[in-house]
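Structure first, commentary second.
Every protein chain of the complex appears in place save one, which is left out.
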Amino acid sequence: MKPQIQRVGLISRTDWKEALDLSLKLIECLGRGGLQVLLEPELAKSIGREGLAKPVEKMNVDLVITVGGDGTILRTCLSLPKPEPPILSINLGVRGFLAEVEPDDAFKALDEYLSGRLAVERRPRLASFIGEERLPDALNEVFVTAGAPAKLLHVKVRKNGVEVDECLADGIIIASQVGSTGYSLSAGGPVLDPELEAFVLTPVCALVPFRPIVFPSKSVLTIELIRPSRALVVIDGHYQREIDLGGPPLIVTKSEREARFVQFKRDFYERLRSRFLFRGRKLNEA
Amino acid sequence: MKPQIQRVGLISRTDWKEALDLSLKLIECLGRGGLQVLLEPELAKSIGREGLAKPVEKMNVDLVITVGGDGTILRTCLSLPKPEPPILSINLGVRGFLAEVEPDDAFKALDEYLSGRLAVERRPRLASFIGEERLPDALNEVFVTAGAPAKLLHVKVRKNGVEVDECLADGIIIASQVGSTGYSLSAGGPVLDPELEAFVLTPVCALVPFRPIVFPSKSVLTIELIRPSRALVVIDGHYQREIDLGGPPLIVTKSEREARFVQFKRDFYERLRSRFLFRGRKLNEA
Amino acid sequence: MKPQIQRVGLISRTDWKEALDLSLKLIECLGRGGLQVLLEPELAKSIGREGLAKPVEKMNVDLVITVGGDGTILRTCLSLPKPEPPILSINLGVRGFLAEVEPDDAFKALDEYLSGRLAVERRPRLASFIGEERLPDALNEVFVTAGAPAKLLHVKVRKNGVEVDECLADGIIIASQVGSTGYSLSAGGPVLDPELEAFVLTPVCALVPFRPIVFPSKSVLTIELIRPSRALVVIDGHYQREIDLGGPPLIVTKSEREARFVQFKRDFYERLRSRFLFRGRKLNEA
Partner (left out) sequence: MKPQIQRVGLISRTDWKEALDLSLKLIECLGRGGLQVLLEPELAKSIGREGLAKPVEKMNVDLVITVGGDGTILRTCLSLPKPEPPILSINLGVRGFLAEVEPDDAFKALDEYLSGRLAVERRPRLASFIGEERLPDALNEVFVTAGAPAKLLHVKVRKNGVEVDECLADGIIIASQVGSTGYSLSAGGPVLDPELEAFVLTPVCALVPFRPIVFPSKSVLTIELIRPSRALVVIDGHYQREIDLGGPPLIVTKSEREARFVQFKRDFYERLRSRFLFRGRKLNEA
C-alpha cells in the first residue's frame, strides 16, 4: 500500500560534512517530488535554510528521515510528535545497528518507500514512570546510575510487586529487545531475538554477583532506591531525570506505543554478525 | 482437588546414608497410608527391598518422589514412563535449585499433597531431534561438545531455517527456562524469568565472541556440525548421543511435554537469591 | 622494634554513630597513654573537639588511625602529609577489604602496634602525570571516563611508547595490586597476587572487545584521549581531574612512594575468600 506522504521531517548530525551534504541532496530530491520538507532547527541553521526550521516535537509530518548513526535515531525517537510518524534512517555511523539504509542506497530507499514497496517495522519501547509522572519512552534502554564516576548504586528490584533481588553496582540497565544489542550488551547482557517479547535487566559492574535477568515484556519492574540519596535515570543516553531516596520508585514496563521504522534490507542476525565484525573497521569512525 | 494416588515410585541417591534413611522412612509412611510403593532397582538393592524394584521407565505410578539433589531429578526426568506422573522432590544436596522440599518438611509435604492442598507446577522442556530420531526431552539443557577436553567445536546455528551465526567454542548449551539457572549460568548465560516462554543459547568458552541469545520457545533451532567430524550431544548431564559431520543436524525446540512438579514453598527469586548465597555453605557438601 | 609514636592523627566516617563512638573511645585511650591526638576537622566538629582539628595534609603525626570502610582509607591516602605515616585501619564497613582491624580488636591492635609487636606492610601505588603535573598517587586505581552517564570514551593505550590497542568503552581502569580486588574486579578484571609486581588495565563496558591486560609495574602506560573532547580522571574514587583532547596524555606507572599499613591479622587469600562470602551479610550494611 502506497503511504500518503505530503510532509517530511529531516534530522541530521550537523558535525559531519558528509551528513550535511546528504541532507542537502535529500531536501532537493524531496522538493522535486513535490513534498514539503521541515528541518530540525540546528540542521536548518547549519545549512542556511532557517525558513524550513521546526522543532522535532512540533513536526506535523508523515515521515521522518534521520541522517547519522544510532544516536541520531535515539534522540529523534525521544522527541517525536504524537501520533508518531515512521522513521527512515540513513546510516552515517559505524555503529549503525538501528539505522537501516547505507548512504548510497538513500535515494533508492526513499523512492521505494514513497512507491509503497517497503514495509514499516514496529519496534517495542519501554515506558517509565516516577509516581504520576511518565518519562519519555525508551527505544534502547532505561539506565539508573548513582550519577558520579565510581559511585555505587544500591537498589531493590521487584517484578509485579515481588522482590527479585537487591543490586549493588555502578548502575542498572533495563533494555528493550532493540536495546539488547546496545549498552546492555557491553555490560554483559544477552541478545534478545526480535520475536521475543521481553526486556532484560543488566547490572553495570556489579559489586555483588547479580546476573542479567530476562523478563516477559508485560512484567512491571519496580526499581527502589536504597543508596545514595539521589540517583539519575538516563533514557536512551539522552534524557536525564533525578530520583530521590524516599520518593516514588522508578517503574518500567512495556510501552503501548511502538516505534515504527521503514525497513529496507538486512535481517536482525545479519546485522548482529556485522556488529561483531565492527572491529575490522577504523575505530575512529565509531 | 485431591489427587487419586494409589502407587508411588521412589528414586533416591544411594551413596548417602542420609538419603537411604529418609527413603526407608518414606516407604514405611506410604505403606501405613495404604499406598503401594515401587523402588528404583539400585535403591531397592541398597536397602534390601528387592521385591519392590521396578525400572523407572516401567513404573506405572501416580506420583514419583525423588530424594537427592538436582542430579537425581534430572536423571529421573530422563526416564519417566508415559504418561508422566508428577514429581515430589526432596532436597538432600546443596545445589537444590530444582528440588522443592527440605528433608524436615518431607512428611508434611507428602501429607499436604495427598490431601490435595499442594499445586502441581508445569515446567517446559526442550525436544531434540537428529533426523527422524527423537532424543529424550531436556529439563535443563541440551549441550553439544567436541567430546574431548580442550577440543574446539565449530557449528552453524539457524533459527527457523535462517542463519543466526557460526560458533567456535568448547561447546554450546541450549537451556530451558529452568536450566537457565544451571550450567548455562556458569557459562555466562542470563537468568530467564519463570513466566518467560523462551530458551537461551549459551556458548562455553567461545574462541570468537558469541553472546548468549534468548529465543522464543516456539523457535526451531538447528545446530549443524562443521568441525570436528564427530561431536557429542549431552542432555541434562546424563544422556549422551553422538552426531556426525555430514549427518542430519541437531534440531532443538520446545517440547509439547512439560514436566510436572509438586510445588511446596519457595518462589523462583527466593531460590535464586539463595543460589547466590550458596558459597556460604560448606563447599564439600556440593 | 618499638615505633616512636608521639602524635596520632584520627580520621573517621562522621555519618555513623558507631564510628563516632569508637573515635571518642580511641581519643580517650590515646590520651591516657600520653599521646597527642589530632582530628580531621569534620570529625572534630562532629564530636565537639574543634581544638584538636587539623587538616589531614598538615598532620605532622607518627601514625594515622582510620575508622570506617575502604572509602575512608582511600581518601586518607590521597591527602597524607609527606613523609607519610603508617595507617592503622579499623573496619566499620562491610566492604572492608583494605581495612585490617575489626572494631572489637581496635584497642588490642593499637596496643600491640605501640608495643612494637605488629609489622608494617608496604603496598605499591600508582603515579599519574598529565604533562608536567603529577596527580595524587592511587592506592586502588586510576579511572578514566567520559564523565557523563552512558557516554563513550575512546582512547589509545601505549606501553613504553608502543601501541597496545585502542579502547572504546564507558571508561578504563588502571588498578594496582591492591586495587585489583576493587572496582577493577567488578569490571571483570583478574585478581593480582600480593607478591606480583604488576598493575592491570581493565575496560568498563567495552563496546569493542578489549580484554584486561596485566603489565609489569615498571611499565609506563600512556592513555591518549581520542574522543570526546574532554574526559575525567578519577583517582581512588575521590580525586577528579579533567583531561582535554589535544592536551598532554595521561601517564600512569608505579609510584616510588608506597603506602604503609599496620598489619594485624588476615592474609590476602583469607580476605579474598571472605570478600566473596560478602553476599551472605546484610546488603544494606554495605
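Letters are used for the chains, namely A, B and C, taken in the order the chains are written, and counting of residues starts over at 1 for each.
Going forward, a residue touches a chain if its C-beta (ideal position, glycine included) is under 8 Å from a C-beta of that chain, and two chains touch if they have at least 3 such contacts.
Here the structure is a predicted model, which means the values were calculated and not measured.
Q: Out of C:45, C:211 or C:265, point to the residue that touches the absent chain in the complete complex.
A: Of these options, the touching residue for the absent chain is C:211.
Q: Would you indicate which residue among B:49, B:123, B:154 or B:266 is in contact with the undisplayed chain?
A: Considering the complete complex, B:154 is the one touching the chain left out.
Q: If the hidden chain were put back, which of C:8, C:135, C:198 or C:250 would touch it?
A: From the options C:8, C:135, C:198 or C:250, the contact with the absent chain belongs to C:198.
Q: Since one chain isn't shown, list which residues of chain B touch it in the complete complex.
A: 95, 143, 145, 147, 149-152, 154, 166, 168-171, 183, 186-188, 204-209, 226-227, 232, 234, 237, 240, 278-279, 283-284, 286
Q: Touching the missing chain, which residues of chain C?
A: Chain C touches the chain not shown through residues 159, 162-165, 185, 188-193, 195-198, 200, 209-216, 219, 267, 269, 272-273, 276.
Going forward, only the chains that are shown with their structure count from here on.
Q: Name the chain with the Cα centroid closest to the overall protein Cα centroid.
A: Looking at where each chain's C-alpha mean falls, the closest to the middle is A.
Q: How many angstrom lie between the CA centroids of chain B and chain C, rounded to a whole number?
A: Averaging C-alpha atoms per chain gives centres 46 Å apart.
Q: Pull out every residue in chain C that's touching 2 or more other chains.
A: In chain C, the residues touching two or more other chains are 209, 279.
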